[in-house]
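What follows is a single structure, written as structure tokens, with notes after it.
All protein chains of the complex are present and in place, except for one that has been dropped.
== subunit A ==
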Amino acid sequence: MTELTLPLRGLISRPLRTLLTVLGIALAVAGFVALTGLTAGVQHSFASGINENGADLVVSQRSAFNLVSSAVPKSLSSGLSAVPNVEAVSGILLNITTADDAANIVMAGWPSDSFLWKDMHLLAGRIPAPGDQWSVILGESIARALDKRVGDTVELQFQPYRIVGIASFSSVLNQNSAIVPLEGLQQLLSREDVFTLYEVRLKRPLDKNDIAVARTRLIAAAQGFEVGDTEQFSSSIRIFDLLRAIAQTISLVVMAMASVAVANTLLMAVNERTFEIGVLAALGWSPRRILRLILIEGVIMSAAGGVIGIILGVLTMEMAAKTNFAAGLIVPYLSGWSIAQALIFVFIAGPLGALYPAWRATRLLPADALRRI
């Protein structure tokens, strides 16, 4: 017999109530895990989408509000190209819009001479001919979702585009994107003099140190701008902070509800077990030990709920990412940190909910407790 025996027996003796409370906690944790995982997923999906194009470093505006509001001037181009060890620089313009009013899509405008076209894996058709501004290459997934083939037309940013190619990508973001010639997109968006970002490709072979050196030099060539790898780029975009804040606020509310559930369950348990608590007090259990007894029950339920919740959250996240509105924009991404946060919560909310019932248990006069049989 240890200090865990009684709490465990107590929980097992009320299986349904214990189960429901554990489920309540699990749902709260699942909500948190799914929300933060999906938010991080949006960010991560942009990073991996840009990374796939073969860029080693990205030059962008410092803390741009969102992906498409970043602006870097065209005039930087020559300076960046001149940095030693840089193989190629390509300014690109990004835009999020709807395709035929049916799906969310990322439009990427690439210069006709960009190195980016070279790595593209075409499934059908060809790349846009120079000077042909209103032709587009669709990612495989979005083409299938819209049921489009080479030769069809698709409306992007209120402009009909002719589909000249279908390409396959490894990142979900690119699979759901439309790649168009730069000049036409600049015209549509009235952003003739700026890019969203520069993608910089370095000379091969390449090691970590080369990237660091090149980065320092690029920073010097692009004073006042952000230079980093694709992950750093996407994490500097402020809208992702906003999404994260929203997710965290909702999670906090949900988790507070879980605390209340724990409190409610344990309050009922304490009331029911007044007599048992009286016997323990009569046997010399100190108020602190009795407090701990109830707290441990709260912690056990929270721990169980936490584990189930994380599993449930991952499943929810996977399902949500497969829905129409999210496909392509969100790739579930669960970091160790958000799992840690969920567990930290569980070990705060559980005991917090248990604290009041536990305190009540210690306030009982043993004689009163024992009279209630």
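By definition in this document, a residue touches a chain if its C-beta (ideal position, glycine included) is under 8 Å from a C-beta of that chain, and two chains touch if they have at least 3 such contacts; residues count from 1.
Everything below uses one rule, namely that contacts and distances are computed from a predicted model.
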Assuming one chain is omitted from the figure, identify its UniProt name from "Heterodisulfide reductase subunit B", "NifU-like protein", "Glutathione S-transferase" or "Putative ABC transport system ATP-binding protein". "Putative ABC transport system ATP-binding protein"
Among A:Arg9, A:Lys118 or A:Lys203, choose the residue that contacts the chain missing from this document, as touch is defined above. A:Arg9
Counting contacts across the full complex, list the positions on subunit A that touch the omitted chain. 1-3, 5-6, 9-10, 13, 276, 279-289, 362, 365-367, 370, 373
